[in-house]
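One structure is given below, represented as structure tokens, and several questions about it will come after.
Complex shown without one protein chain; remaining protein chains in place.
Chain lettering (A, B and C) follows the sequence in which the chains are written, and residue indices restart at 1 in each chain.
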Amino acid sequence: MVRVEFLGPIQKEPLELEITNLNELAKILQEDESMKEWLENSAVAVNDTLVSSRDVVLKDGDRVALLPPVCGG
Amino acid sequence: MVRVEFLGPIQKEPLELEITNLNELAKILQEDESMKEWLENSAVAVNDTLVSSRDVVLKDGDRVALLPPVCGG
Amino acid sequence: MLYLYDGALDVPEILKEWYEQEAKSNYGAYIPFVGTVRSEDNIEGLSFDIYEPILNSWFEAWQKKAEAKGAVIKMAHSRGDVMLHESSYIAAVFSPKRRVALEFIDEFVEDFKASAPIWKYDLKGGKRVYALDRSTAIKGSGILK
Partner (left out) sequence: MLYLYDGALDVPEILKEWYEQEAKSNYGAYIPFVGTVRSEDNIEGLSFDIYEPILNSWFEAWQKKAEAKGAVIKMAHSRGDVMLHESSYIAAVFSPKRRVALEFIDEFVEDFKASAPIWKYDLKGGKRVYALDRSTAIKGSGILK
């Protein structure tokens, strides 16, 4: 199982998914209309490391996080 | 009379001179060998305003100051 | 070091602590940046969410960059609500010479604004409203769209 978390202002409960890569995750999230804008402006971290492409293999126990636009300070 | 002051590290007592411009001051100070280096690296203020050329008329009561290289902080 | 606090920062106390921590380190320059909540758009204050694991690794990467130049960085940030004219953010650079500190504080604060995983909300009428228009998408965003 891969756990997917939505950080900050994204109002969505965490998911537990049987997926093996980020392409599968993208397909699942694209079906959720409320996620459309967030998918465009959010960054993705796998096990707390930001990734810059979908070319990432996921294994059991991995954690994926979506990070929407930030504004600290 | 024009009062001439030497600021910071310049070890020279103030002068009271009968001069009417900075050319006359330059001539007088150039005769003092101990001033040679200071004349090269010092700025000049007339009545506490920095001047950028010798083209300044001096009148009775004016004050001239020589400011050697600075290093605040 | 990175310090997170619930609510507003005690700015004088933090600036003092940091100054004293490095009092004998032989740094010639200490430049803190203090961010304070401004009154605008009728907000009552701001509120912050922080995702600490990524904030920590982002900060550690900067600390290494600073060390390579003989400098050190400290940062404090608020979690939760911070009201008008209270402060939510302090970043500081210590370095032997001034140029490194002056350049580092600028680069650090700008990258903080663009990359640190912190989300800002306006407090208006008792509600928490995500400040999307003032937020910046992290570099590499959009790969799942």
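The rule is simple: a residue touches a chain if its C-beta (ideal position, glycine included) is under 8 Å from a C-beta of that chain, and two chains touch if they have at least 3 such contacts.
None of these values were measured; they are calculated from a predicted model.
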Partner chains on view for the chain not depicted: B, C
Residues in chain C touching the chain absent from view: 11-12, 15-16, 19-20, 23-24, 26-39, 85, 96, 98, 101-102, 105-106, 109, 113
Positions on chain B where the hidden chain makes contact: 7-9, 22, 25-26, 29-30, 39-45, 48-54, 65-73
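Everything that follows uses one rule, which is that only the chains that are shown with their structure count from here on.
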Chain centre separation in whole Å, for chain B relative to chain A (CA means): 71
